[in-house]
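Note that this complex is displayed minus one protein chain, with the remaining chains in position.
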């Protein structure tokens, strides 16, 4: 798992791209291919390609991945259904990991919530999410994912917007004599870079196929 | 402050009345007068009278207090404005402590929130309250009291209803690089009995006048 | 599951026994046998027997259970290894549920912590427990049970003792960019009575055997 590898990075100058570059560099992995608004640069054979760019660059990036013929991890948000379908086809040629949220902890929170929801049948549930004041959508996409676990009841979501909080999510289960709460707290964007690193380690020796980040975390 | 005293208790068989009786008994104070649906019983001269009954018994209870000529602590909820005015007149004859919430911690939370609101000018604020599933009003009366501190802005209140939670309240202040949160957690109704005990110790040697529980807690 | 049943209660006048009686009564179950310091009383055939007494009464209580020939739920704390072995033999004649902690939420917390510990390999872990000032042992027995899950590393436990807190336990997992926390909060002893009720519903139609409360919660 700790083997050094060569990687390519599309969208290396954005916020997430920079975090990925810093973390991978820290671990000793070699950046051998980059693509951004200022063009491409290739100095070696990439064993895996990370896409942290925008949906607008999608078509061009698919061409790049085909040409490099390397596994892809795509962390682009806001992809259309068509673009997801294109990725599923691409997954016949190279292994692809796609997710809108590369936080490991959120995947675990989802899994634990699923388990608890089955065992605490009949308990009340409340979801709370807290984010920075700039976040306009309520509730957060992640809170919606949590809510979907409780398909049989309409769980209330409380949304709080204060200061510069990167993102907290909590699910509380309440019985008459006790409560159980599962809370996720994001410290910084580094957490997403860590999820992408874990995905790279996962995908490098995988067979062609379309993988979610849940596959990476739970079947590792 | 730890002197033993004789006390009277109106509404001694209700939930709060029972808690008061247990706590006062534990501390060695002597119950020398009771009044409830089953009539009155007097075995000594009360130095202070506690009213834990209902608004319906108000007029009769005022007569009792006048007759006993002892300081009154009244913890009856849902009093009308007229009834409050009657109490203010009564306060010319005996010291009266009146409040809808005898939790010491809530008074401190209110005071700390006031202080923080002045010093953290410009920070975002969110209030959260969590109560048992039987509580139907949203937000709680206490949450409304907290919200009133921020008269110049419309602070959002999140209400959660789960299981048997007696009552939690929190105020979070958020800046871009940090948050500050003040949280009150009620363990049981005993907390209100403790506030009434503190009020009894406060009022026994006070001059006639109308006091709030805030006076008891902050000017003690 | 909501069928009414007849039950026996040993140690009915203690703190836990009283809670059990209140809850079972509320649900409509019939108390047909009691045994306490003041002797036995039988008014019908018990379908299940609950033992909330002390280790000193153990031998006599085993005789009672054999005579009544009914499933046993034993919530006595501080049983010796010999006494546990006696129970295991008894389990050849009637179904027996034995546990030192009948909180449903704690069982779920243990299970979720086990799951998370496998998936969050390499993250740091801290356990925190908060209890009332009268609790002298540090850390709590439940904190020790949580700690045992991490057999491969020495997890730190922080113990806090304040006021009248019935009992809170939390496990925090920390990565470089995020944390995940699982927190259990006991509201009152009623939670243990609920666990015993769940055990009664579980055991009434079970085959002879020795069951833990974990069996009740997870295999229900």
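Just so it is clear, A, B and C label the chains in written order, and each chain counts residues from 1 on its own.
Heads up, the rule we're going with is that a contact is a pair of C-beta atoms (placed from the backbone, for glycine too) under 8 Å apart; a residue touches a chain by one contact, two chains touch by 3 or more.
Predicted, not measured: the structure shown is a model, and the values here were computed from it.
Asks: Tell me which residue among A:71, A:95 or A:163 touches the hidden chain in the full complex.
Replies: Checking each option in A:71, A:95 or A:163, the one touching the absent chain turns out to be A:163.
Asks: One chain isn't shown here. Among C:60, C:80, C:156 or C:208, which residue touches it?
Replies: Residue touching the absent chain, from the options given: C:156.
Asks: Write down which of C:133, C:153 or C:214 is the residue touching the left-out chain.
Replies: In the complete complex, the chain left out is touched by residue C:133.
Asks: Which is it among B:6, B:30 or B:179 that touches the chain not included here?
Replies: Here the residue in touch with the unshown chain is B:179.
Asks: What subunit C residues would touch the chain not displayed?
Replies: 123-126, 128, 130, 132-133, 156, 158-165, 172-179
Asks: Of the residues in subunit A, which ones touch the absent chain?
Replies: These residues of subunit A touch the chain that is not shown: 163-166, 187-188, 190.
Asks: Given the full complex, what residues of subunit B touch the hidden partner chain?
Replies: 103-105, 108-109, 111-112, 115-116, 119-120, 173, 175-194, 217-218
We adopt the following convention: only the chains that are shown with their structure count from here on.
Asks: Suppose chain centres are the mean of their C-alpha atoms. Which chain sits farthest from subunit B?
Replies: The most remote chain is A.
Asks: Report the most central chain, judged by the distance from each chain's C-alpha mean to the global C-alpha mean.
Replies: C
Asks: Centroid from C-alpha atoms only, then distance subunit A to subunit B, rounded to Å. What do you get?
Replies: Inter-chain centre distance comes to 49 Å.
Asks: Give, as an integer number of Å, the spacing between the C-alpha centres of subunit C and subunit A.
Replies: The answer is 39 Å.
Asks: State, to the nearest whole Å, the distance from the C-alpha centre of subunit B to the C-alpha centre of subunit C.
Replies: Roughly 36 Å, centre to centre.
Asks: Which residues of subunit C are in contact with two or more other chains?
Replies: 187-188, 190
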